[in-house]
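Contents: one structure, followed by commentary.
Of the protein chains in this complex, all but one are displayed in their positions.
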Amino acid sequence: MIGYFFKRLAGAIPTLLIIITATFFLMRAAPGGPFDQEQTLPPEIVANLQSAYGLDQPIWTQYGRYLGSLLHGDFGPSFKYKDFTVTELIAQGFPVTLELGVIAILLALLIGIPLGIYAALRHNLAADHASMSVAVIGIAVPSFVVLPFLGLVFGIKLHWLPVAGWEPDSLRYLVLPVIALALPPLAYIARMTRGSLLEVMRSDFIRTARAKGLPLHSIVLTHALRPALLPVAGYLVPAVAAIMTGSLVVESIAGLPGIGRYLVQGALNRDYTLVLGMVIIYSTLLIGMGLLVDLLYVWLDPRVRQQ
Amino acid sequence: MSGFWQDATERLRANPTAVAALLLMSLVMLLSIVGPWFSPNSAEALDWTQVASSPGLQHAHWFGTDRLGRDLFVRTLAGTRVSLAIGLVATLVSLVVGISYGAIAGYVGGRTDHLMMRLIEILSGLPLIFFVIFLTVIFGRGPALLFFTIGAIGWLTMARIVRGQTLSIRQREFIEAAIASGAGTPRIIVKHVIPNLIGPVIVYATLTVPQIILFESFLSFLGLGIQEPRASLGTLIAAGAGEMEAAPWILLVPGGVLAALLLCLNIFGDGLRDALDVKER
Partner (left out) sequence: MTTTPTLQIDNLSVNFAGRQGPIPAVREVSLRVAGAESIGVVGESGSGKTQLFMAAMGLLAGNATASGSVRFEGQELLGASAPVLNRFRGSRLSMVFQDPMTSLTPHLRIGAQLAEVLLHHRDATRTAAWSAARDMLRRVRIADPAHCLQQYPHQLSGGMRQRVMIAMSLLCNPALVIADEPTTALDVTVQVQILDLLRSLRSEFGMALILVSHDLTVVARVADRILVMYAGRVVEASPAAELWRAPQHHYSAELLKCAPSLSGPLLARLPTLAGQAPRPEEVAAGCAFAPRCAAATEKCRRELPELRGSATRQVACHYPVSP
């Protein structure tokens, strides 16, 4: 088991390296530079700026220096946010985004899976159709429509929750954003669980469990649930990716000081180091999630270990 | 073969939600095209006398106006047209790309197939938004960028399905054909592959349209897609989000239309999938 984990880890590192390298060279290869946006500066000043930021060095030197500083946890200075290094920006914003994302995925799983099980056990009855209809809404309607709508109802009309803003250590500001963010993956997970469970319940080994005289809750929880969750496990990485994407918009609408805005702003401002830093963070998260899912697979289906 | 389509149509008709969804979305589409004729207002004209006025059928502006005094009814319909157009065109593009890619992979098989599928795996894993960000950093904003990235959705699933079907058909028909006639394999493939493909392709095309519309709205919302003063549902919603407290209808109208459109497309797509009995992967 441990060996399996380290094997996967060893495989993940080259992937990350490739992503970093590809991003780095792609960005440097782009026409234009980080200083183009501002009022046209006289060339000497541009040259000075370039040299100050090390942009006039040969590209391989830049690459090497970048990797080196990465190992020290230094993402380099931000080209646009003059007084901050990327590391500082990340340190400020990452905890917020992380909190938002983690709560969202947990919510999606903790509500989505039971909902799916409930619908499967009430197959073709009213409860099944009702919950799946609600699920379609979750899947179809985007978070940037849901969140303002929620804010309108719960914030402006009912005054129960704040519409936007942020206070550290205060969960009230996270409630609506988390709901808007979690809704699509939640709906997806619910539908997936339902479909998968229905199929698993038709398996031969469930028939054996029935023949053993086991009560339904025992059959579902002990025998059917783990195989039924296999597709959900496979969906976890796309779910996290979807939540990451959604957080860009949700943070912006709800005024949350996370790192999402840096990605978009960095792109629009051509802030190389910032975007690079963001890509590294997000990629690491996704790859890490992938590793976790691999481990999860082994627990869900012992046959995987053999491969 | 016609019996299959008859069965499917019956099943679809027996599904009231799907039918309702189809009707509603057809209505919205129709309205987006002919609606502006009913209103004397235009999508760009600024009416300074009626800035941010609330909706009402007796008013000059039925759905109200936005912060700049533009008529919301016409503007929303214009935005709907843009979003729908992008959705349909991009779906067509991903259909063409996806079917070709999948058919080649499935037909050629072997290492080529393996490589092609690996590429799809990698591309599926990466959030599309990152590509968009990349390209924006490199090339700046622009309509070409928009079309490229939007066309990048949807073809992945299509390719996978087509490849799967092609593979299974190839294995089946090959053996039969080898025994039977030997000649005419391409004809056999055309005669058998296409009919088997139509079902899944229609379903996934229907489900791809809302995905694309959603992504385009998402991008436009962030400022990476359609730009002001051109209207798309995304930009309208972005503008509306800012005015939520004072003038909620600026958000509710385009938001409602987008939600309804996406919902109907998804429900109809699901209904289609059930009627044609297409399995998930």
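Letters A and B name the chains as they come in the text, with residue numbers starting at 1 for each one.
Rule of thumb we're sticking to: contacts are C-beta pairs under 8 Å (C-beta built on N, C-alpha and C of every residue); 3 or more make two chains touch, one makes a residue touch a chain.
This structure is a prediction, so every number in the text was calculated from the model and none was measured.
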Chains in view touching the one left out: A
Option touching the unshown chain, where A:Leu9, A:Val153 or A:Leu216 are the choices: A:Leu216
Where the missing chain touches subunit A, by residue: 203-205, 207-216, 218, 222-223, 226-227, 300-303, 306
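Keep this in mind: only the chains that are shown with their structure count from here on.
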Interchain centroid distance [CA atoms averaged], subunit A/subunit B, Å: 23
Parts of subunit B lying in touch with subunit A, wherever the complex brings them together: 17, 124-130, 133-134, 136-141, 210, 214, 217-218, 221-224, 237-238, 240-241, 244-245, 248, 251-252, 255, 258-259, 262-263, 265-267, 270, 280
Sites on subunit A touched by subunit B in the complex: 23, 26-27, 29-32, 133, 136-137, 139-142, 144-145, 148-149, 151-152, 156, 163, 195, 237-238, 241-242, 244-245, 248-249, 252-253, 263-264, 266-268, 270, 272, 275, 279, 282, 286
